[in-house]
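One protein chain omitted, others in place.
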Amino acid sequence: MSVSVVVTGIGIISSIGTGFEETKQSLLNKKTGVTPVSILNTRHKDFVLGEIKRSQKELHQLAGTDSKEAWTRTALLAIIAASEAFADAALNLDHAHKTGIVSASTVGGMDKSEQYYKDFISTTEHKKYIDTHHAGNHTEKIAEKLGVNDYITTISTACSSSLNSIMFGVRLIKNGLLDRVVAGGADALSKFTLNGFNTLMILDKEHCRPFDESRRGLNLGEGAAYLVLEREDLALEQGKKIYAHVSGYANANDAHHQTASSEDGKGPCLAMKLALDKAGLQPSDIDYINVHGTGTENNDLTESIALKRLFGDQLPPLSSTKAFTGHTLGAAGVIESIFSIIALQEQKLLPNINFKNKIEATGLVPVTEVLDASIEHVLTNSFGFGGNDSSLIFSSHHKNPVK
Amino acid sequence: MKAYINGIGAVSPQNTLSNDHFLDDVATVEAHLLPVLKPDYKEFVSPKMLRRMSKIVRMSTAAAITAMKEAGIEQPDAVLTGTGMGCQADTEKFLNAILNNNEELLTPTAFIQSTHNTMGAQIAFMLQNHNYNITYVNRGFSFESALLDSLMLLNEKETAHVLLGGIDEITEESWLISTKTGVYKKEPLNNLHLLEDKQQGALAGEGAAFFMLSVDKTTASCAQITQPDTFYKPENLTVIKERITQYLTTNNLSPDDIDLILLGYNGDEEPDAVYAQLEKDLFAHNATAYFKHLSGEYDTAVSFATWLGAKILKEGTIPEILQKRKHTGTSVKNILIYNISHNMYHSLILLQEVS
Partner (left out) sequence: MQKLKEQIIEQLNLEDMEPEDIGENDPLFGDEGLGLDSIDALELIVLLEKEYSIKIENPKDGQKIFYSIHTMAEFIQDHKK
């Protein structure tokens, strides 16, 4: 396909900031958002999480929404981020252009459902939250608030969800079905996920150490983020600022185990390779990799193996940013895509904070400081349960760059 | 964008899984929900894998294997699924365990099997399939999104055979919760008298329907499926009619060209009034049919309608149990499915004969 798709708007909220600027400053100043549990109502107080330190009331204020209506935390985060992206791209909805929304979530409105579930069954109290449980609810709320409704859908493929949203958004544009897509994902923290991951014994009670020999697991996080994707010619015609070009993308399946990756990293390797092929790039063209790097024993080892297999001795600088935000599940792909775009914009490698010792078996040493670098192409990975592995490549855009 | 349907498989409240007959033994029940007719899952899945699979994953797997077998494809180039509510049973199990045991002594199986992409993931695992794999979860648009993505993949020419499925399950608990918002009827009813039932809501159901889509026409091809149209909360009937007309025009058709309109009548007053009005004006001259008395209502019920449409085109007959306004023509070439879900998700799918 000769149609090119670019990013013209960004919106984000996570434990390291509300909005693009605050987020960028946290990254460049190595400021983590992972702290002891403060908002989530759980008996497991000994975990650390990438929590957004805002109450439901504060989120309503940020979102400009009515607290008397049924809003889940996931939906509020989604609206905040999507609104920022929409405004940032100066999206003018008109009949000449088709605009859609493709979002993603793993647990949707579970943050409220788990609070009111007993009532759902035995009473009629809180029944307005019954309809906010499903994964597409937040997407529809965005569509209604922003008026983006030429196409509405939601994806759920565990941790790779929002990379798949971006991919689908890009392809909808390339196939001529839409001109612009607001693409991303949202997931709020919930007891359901915290306890779920805890039963798998892959949570670290301390600050996670991605790609470190002593790593013991991941820290969960929450967040929402959206990119506005547009046809390049349309963006140039309208004089829009362009953050980056989505040059490569791929979705593969590890088919090994419901929750663990294969020892030889087959799925991850395939996803990265196919993304490179799509971009028409060689491994040596990649200047920085924002890895999935959750901090679990399994992921970091298998991802390292996959990276070594594909890149050989031409492995570029890499880092995991999950020690900043925690693992934001359905929002991880898009949040880390934005971090990749920041690396491109600032021409700086982002640090893998909390790293001390390399993994003995593979010897990969990530970047641990914010370093100046010449960055043209960035690869980002998101590998999820169910073997769903996705990779995306963002490339510098030389016309209408943001700075 | 169009593709050939070269294999179909459906687990439903009717005897649909074995493709060698077509609705000649329809189940009449007096019930508050229509559960699927359970096949012998051991014929499809090893005991080792089966033990972890909840009902939704079992029916999904059986339907998928059936579709692949019919098409003669062992390794699809992509696996795409749509599910409105995902794995309800496992979600309930884990959530109830959290709430009842105060977040203690919880076990992982229900949690890991509760993720929406479990059906697609299990298929990939069973086949050792490393190709494109995705799950759409926007309630009444879930199957249509997976269908659109399937057609896009084929259009991009990097895939030739794509496995597409729509799956949703019902549990007693999720049914009960849905009666509170008026989505499902509360009192049992006779499914064949669905359209006369005055209770608010629809008759609950469940099912899994899978399709092997391909760019290639083969001897197994039973129908062609076209790019769907989905629209959310249309303002009024006029907008609906415009949308339907536009969809047909895009496909070089007019309402008169449609041999059968398959409508999502579900026993709920509001959507049924829309279908009834369309039968009076836009589709005043067309044969019409309905299907939710057989499948019940669920977010991906339109996948069952798609199965029906493909089967009708293959067999060349319209089972009487489906018919509203009788078909008087000599052949069935074009079938239009129009479905409304939750009174807000509207979708159109065009099925055509294999030319």
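Order of writing sets the chain letters: A and B. Residues in each chain are counted from 1.
Rule of thumb we're sticking to: contacts are C-beta pairs under 8 Å (C-beta built on N, C-alpha and C of every residue); 3 or more make two chains touch, one makes a residue touch a chain.
The shown structure was predicted, so the numbers you read here are calculated from the model rather than taken from an experiment.
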Touching partners, among the displayed chains, of the absent chain: A, B
Residue touching the undisplayed chain, where the options are B:T109, B:Q200, B:T218 or B:T245: B:T109
Touching residue (missing chain; options A:L28, A:L200 or A:L234): A:L200
Missing-partner contacts on chain A, residue numbers: 199-201, 257-260
Chain B, residues in touch with the chain not shown (by the definition above): 47-48, 50-52, 105-109, 112
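By definition in this document, only the chains that are shown with their structure count from here on.
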Chain A and chain B, separation of their C-alpha mean positions in angstrom: 30
Residues on chain A engaged by chain B in the complex (per definition of touch): 1, 42-44, 105-106, 108, 113-114, 117-118, 120-121, 124, 127, 130-131, 134-136, 139-140, 143, 149, 151-158, 164, 168, 171-172, 175, 177, 191-192, 195-196, 198-200, 251-259, 266-267, 270, 384-388
Parts of chain B lying in touch with chain A, wherever the complex brings them together: 1, 79, 84-86, 94-96, 98-99, 102-104, 106-108, 111-118, 120-121, 124-125, 127-139, 141-142, 145, 148-149, 152, 155-156, 173, 176-178, 180-181, 230, 232
